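This structure is in structure tokens; I'll ask about it shortly.
Omission of a single protein chain aside, the complex is shown with its protein chains in their original locations.
Then we have subunit A:
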Amino acid sequence: MTANSPSVFLLMINGQIEGANFPEYDDLYCKYCFVYGHDWAPTSGLEEGISQITSKGRDSPHRLVWNFPLEITFKSTNPLGWPQIVVSVYGPDTFGNDVVRGYGATHIPITPGQHTRTIPMFVPESTSRLQKFTSWLLGRRPEFTDPKVVAQGEGREVTRVSSQGFVTLSFNIVTKDMKRLGYDTTATETTHTHTHPVAAGFGPGNQTLSM
């Protein structure tokens, strides 16, 4: 480990896809994947996963629970292209075919600590009513060929979507060496920490150095 001048910083993500809230659908499973820029690379953990199929409980009629673990560590030289998690939710339609129920994406939180995010999920809309009817009949709904499109900004102006549910995620974030490279992700009340070499290199926090 280079103690004096690191050239990369690390971002460690521990979290879970807690569950979803879809008023109209049941028996859903989700897939996740991470989308990141060219300067980023995963060093450990899983980049993609598929969860179990879950149903709504009797006592909380709108909640679906996956409790699906997310553990991954990235290294990078540049915050540009900060990782995003893309979640896609699938479920059966009235004929038993597996259709997409929503896509959603959010950036991983940039500050260390515990965070909860609730992201809206949307599906592409059919272009005409005839196509909507045939896709309902045949079980082939409009979907994105590559879910990673949801994490990008270009090309979105031609898509029409309908939002129909939410997924809740929780994250615990740890960063290493961001302060040493000069990046500030928390506001100034903690700047007195960077004159002390002790514990530098671990994620910045408000807990240290009240000497």
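Keep in mind that, in the parts below, a residue touches a chain if its C-beta (ideal position, glycine included) is under 8 Å from a C-beta of that chain, and two chains touch if they have at least 3 such contacts; residues count from 1.
Keep in mind that, in the parts below, contacts and distances are computed from a predicted model.
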Check your understanding: UniProt names the one chain left off this complex as which of "Aldehyde dehydrogenase", "Amidohydrolase-related domain-containing protein", "Ubiquitin-like-conjugating enzyme ATG10" or "B9 domain-containing protein 2"?
Key -> "B9 domain-containing protein 2"
Exercise for review: Could you tell which one of A:E71, A:D98 or A:D184 touches the chain left off the display?
Suggested key: A:D184
Practice item. Would you indicate which residue among A:P61, A:G96 or A:G153 is in contact with the undisplayed chain? Key: A:G153
Check your understanding: Where does subunit A touch the missing chain, residue by residue?
Key -> 23-24, 37, 78-82, 84, 104-107, 109-111, 115, 119-120, 122, 125, 150-154, 156-157, 159-165, 181-188, 191, 194
